[in-house]
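This report refers to the structure that appears directly beneath it.
All protein chains but one are shown in place.
For chain A:
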Amino acid sequence: MSEALNAFEARSAKEIIARRTALELKNGMVVNLGIGLPTLIPQYLPSDIRVTIQSENGIIGLDKVQDDTRHPHITDASGKLAAVASGGAFIDSVTSFGLIRGGHVDVTILGSLQVDQEGSLANWMIPGKKTPGMGGAMDLLAGVRQVIVAMEHTARGIPKILKKCTLPLTAVHCVTKIITEMCVFNVTDTGLVLTELNPQYTIDDVQAVTEAEFAISKNLTEMNIV
């Protein structure tokens, strides 16, 4: 077994996704991370990469809470205790969404229930079953230029990458990249393009659990992970 394959075999789907997505972050970027899997990404950032994490409830420079930074009035967007990084700032909700809608956040990374080949995304409600609400997701998707969906490829085998989303949309034509444990798709004006493949899988494996149509990049490579 090759060394590269070993790197994948040893890791869970979520860890593979987080390690691959970390490579999307470049020095100096302002980033907003959705709840769940995306919050795992910062721990895999290469040590020479510094990013500023924006938290929509009011932090520029979100940091992990340590014992000496614990403060009852510093929380993240899921209501959990958080901290502000050195050089960071606290802002109100109007300013926070002004930054998001004004294009001052470089990239947003979030999970999704469904994403489709037109780059539309559905993650805020399942009619008749679950209506948590959109929170800040609609604003992030409409306002941030780079939207990366980082999610497991299927929901227990049921495709999540579709020709057209069937659930109520969070935003239309917004996704720029999809990263799963199996592969990476770029979302282009003409549809999805497979650019990287986890060596544990074949293109046929991906096709079997992807409802959307996709092209295969002529520069297709093995999936990179940190």
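Simple rule for what comes next: a residue touches a chain if its C-beta (ideal position, glycine included) is under 8 Å from a C-beta of that chain, and two chains touch if they have at least 3 such contacts; residues count from 1.
The rule is simple: contacts and distances are computed from a predicted model.
Student: What name does the UniProt record list for the absent chain among "tRNA 5-methylaminomethyl-2-thiouridine synthase TusC", "Acetyl-CoA--acetoacetyl-CoA transferase subunit alpha", "Sulfite dehydrogenase" or "Putative DNA-binding domain-containing protein"?
Tutor: Not shown, but named in UniProt as "Acetyl-CoA--acetoacetyl-CoA transferase subunit alpha".
Student: In the full complex, which of A:Ala171, A:Leu194 or A:Met223 touches the chain missing from this view?
Tutor: In the complete complex, the chain left out is touched by residue A:Ala171.
Student: Among A:Ile17, A:Ile91 or A:Ala212, choose the residue that contacts the chain missing from this document, as touch is defined above.
Tutor: From the options A:Ile17, A:Ile91 or A:Ala212, the contact with the absent chain belongs to A:Ile91.
Student: For the chain left off this view, which of A:Ala13, A:Ala142, A:Val193 or A:Ala215 is in contact with it?
Tutor: Looking across A:Ala13, A:Ala142, A:Val193 or A:Ala215, the contact with the absent chain belongs to A:Ala142.
Student: Sort through A:Ile74, A:Val206 or A:Met223 and give me the one touching the missing partner chain.
Tutor: A:Ile74
Student: Identify the residues of chain A touching the omitted chain, counting contacts across the whole complex.
Tutor: 55-59, 71-75, 77-79, 81-82, 84, 90-94, 96-97, 100-101, 120, 130-139, 142-143, 168-172
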